[in-house]
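Below is a slice of the complex: some chains, not all, each in place.
Chain IDs A, B and C follow the sequence of writing; residue 1 opens each chain.
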Amino acid sequence: GGSGAGEPTLTVLGASSLTEALGRYGESFPGAKVRSSFAGSDQLAAQIEQGARADVFASADTAYPAQLHRERLVGKPVVFARNRLLVVTPPHGTVESLADLTEPGTRIVIGDPSVPVGAYTREVLGRLPASEQAAILDNVRSEEPEVTAVLAKVAGGAADAGFVYATDARTVAGQVRTVPLPPRLQPDVAYAAAVVSGSSEEEDAQRYLEGLLHGAGGADLREAGFLPPR
Amino acid sequence: MRLRSGFGLLALAAAALAVAFLVLPVVAIFADVSPGRLLDALGEESAREALWLSLRTTVIAMVLVVAVGAPAAYLLALKRFRGRSLVLAAIELPLVLPPAVAGIALLAALGPDGILGGALAGAGLELVFQTAGVVVALVFVSAPFFLRQAIAAFAALDPRLLEAARTLGAGPFRAFATVAVPSARPGLAAGLALAWGRALGEFGATLLFAGSLEGVTQTAPLAIFSAFNRPGGFTSALALSAVLIVLAATILVGVKLLGADRAVEAPPQVR
Amino acid sequence: MQFGEGADGRSLAVAARMPLRGFELSLELAVGPGERLALAGPSGAGKTTLLRIVAGLVRPAAGMVAVGEEVWLDTAAPREVPAERRRCGFVFQDYALFPRLSAWRNVAFGMTGPRRQRRRRAQELLDRFGIGALADASPGSLSSGERQRVALARALAAQPRALLLDEPLAALDPGSRRGALRELQAQLAGLSIPVLLVTHSYDEAALLAERIAVIDRGRVVQTGAPADVSTRPASPFVADFAGAAVLHGEASREPGGLTLVRLRGGGELRSTDEAAGPVAVSVFPWEITLQPPGGEGADSMLNRLAGEVISVTPVGNRVRVGIATPQPLGTEVTARSAAALGLRLGTRVVAAWKATATRLIPLS
């Protein structure tokens, strides 16, 4: 982001799932004009790798910021939010509990292993007894690289259940039911952010991260359903 | 073809099937969106802004596509040179790129670290995260549609018309502007409609190359995507889609009317 | 407003050599100011190509094109004026009117000056050609005859230094051709620039031009006034082209000043032309009279060939009769004589004509 004569401009690259929270935070961010661009964390990482000039990178995982940090493309990442996984089902669906997922014929959609939500889902399944895990994986009909695709299928009744973040479920509020996961199965879903190397507004970017951790940004995240970083 | 023959009925069935199959999903979107939601979608500041940006960027992209593409197509249509068919195939390749790959390709070519990144930066031209970048992405994905139609239209020109213009003292530009373009107009308009339609729906390349910044690079398809990620966003995304469809249909029909072959409606030839 | 008259006194000269498919185009021609030269010849002879060379739409391998002092092309110099700066009027075979421009805009296309003035001058020209009322019509809505007039008006509107017409009547249906031919004659007669026109047909060439150049396989095989070309064909090809019957044989001098021709396949003819060795004999169908067999020598006709009638085709008040003489012969008689002779397929007749009507063309 360049700096004009007046208020500096901060360019924030945020993961799609942060659209609501960071959108609101950016609007009220004091002392700088915030422009936020939301896309898949992987796409944002690719943009940074290709040299796109931005100030803050807020990912839906910790792996991409860590990787970019190793490549010295971003500063040291900090975890700024956590999330929970849950199961969404169609409002009139057959799945009412986790146990129902093992029923043969249940159509389950999960995230592609290459996206964080997919990796976490596998972590959850890994904590189940081997037979249950196998039964559920057998029922997996699709591994979606985009959460929208998971939600569209559940909301559209094409799938009987899907594993998504609690925050994602809100985008289809009213069109799906949610089945929470017991705490013992919950993975540690952490969102990390970092200042992009070579940012021309490093101070403001740092201030933006601070706000995410302790200030208005944190509140906005909480309101959107995210959990505080421990 | 008589409709009341075996094949006639078959063709009728095929046509009905094809039309129903292509139209039904579009209709389904409207069925899912109440008229009230449609108006609400238009009422949202960000939606209006995205539509307006889409309109602006696609118009600029179309101006560029036509201004550069029409003379380029004219030349490619009329000149025979070695490797011509290779060139014609090459300019169609962007058609097959999956959208994200198109975005990556643009980043690799014109991004800050891309092949021409240094040259562009030297010229003070920034594209990524800029409205200009949206235009570049739109031109990249839509130009092939215009070019191939324009080349076909110019190639179908009666070469004697151009020769007649020359014997009447018209230089190459005048022949192009007053003879070639008017004669090729229906084909050019069809190509423009197609390119414009494609540009209005463009998503992946824009997102990767230009980002999704409200008011700057967030066009309507990106706003639709963004809406998906907001609470209750599914319905507002569909409503915005419906608006985009109406806009696109208007443009498609409008451009086609513009290109309609008026000569065809001339009085019948009587002697 | 004037047209054509401006370029007084300048003649068109062309010389060109160019390989075409199958043969080489190689010819020289000159057309005087106000002269109308018709290029006549069979399809594919290179007529259109020559016009295109003159107009600058095709560049010959070697050649020269000039109007008066102005050199349009000289491959030796080298010098080449592009087509759009030659001011060479061209009427294309199918007229090539701009389909999306109205008649007057077509005519005004080659004019310069402000729009209103061009409109007025175009209107004047259209009036002069009798289609002033159609100024706003689109070419698609015009009859082919009207289109021809618009095309001619358009070519003349740019005040060309020379006028080229490629088969100006070919696109007309037979019904309108007669009238259009007459009109074109009148229009071309008033011009003072060189006019070069192409046609397939000897008759059309004879009607439209003062001089004919018969062209075959890229070469001019004969030039001259129409009457000269048809009465003194330089080759069997020209004779056939001009409508004469052509027979082949061997000539030898006879005492008494006549030439005897022994026809290939049998039969003898006599001619007042001098020749020896292999010759082509040409005679026009209307010079031949038909007689019932038997009645020998009751007249001054030295040449007599007997045969069966193989075709009878009435044309107006005349009848064309094909006769199976050793070499088939086409003749033309009045309907009255045909009736008198009771001509029908298979009738035996004698075709007779004078030695003076028998042209001999020595074959190298």
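By our rule, a contact is a pair of C-beta atoms (placed from the backbone, for glycine too) under 8 Å apart; a residue touches a chain by one contact, two chains touch by 3 or more.
In this text, all values refer to a predicted model and were calculated from it rather than measured experimentally.
When all copies in the structure file are included, the protein chains give the formula A x1, B x2, C x2.
We adopt the following convention: only the chains that are shown with their structure count from here on.
Centre-to-centre separation between chain A and chain C, using Cα means, comes to 86 Å. Distance between chain A and chain B, defined via averaged C-alpha coordinates, is recorded as 34 Å. The distance from the centre of chain B to the centre of chain C, with each centre set as the mean of the Cα atoms, comes to 54 Å. The residues of chain B never reach two or more other chains; the list is empty.
None of the residues of chain A touches two or more other chains. Across the complex, chain B is touched by residues 11, 13, 16-17, 19-20, 23, 35-39, 43, 46-47, 50-54, 148, 151-152, 155, 168, 170-175, 224 of chain A. Residues of chain B that touch chain A in their complex: 100, 103-104, 107-108, 111-114, 117, 126, 128-129, 207-208, 211-214, 216-218, 225-226, 228-234. In the complex of the two chains, the chain B residues touching chain C come out as 158, 160-161, 163-171, 175, 178-179, 182-183, 185, 262-263, 266-271.
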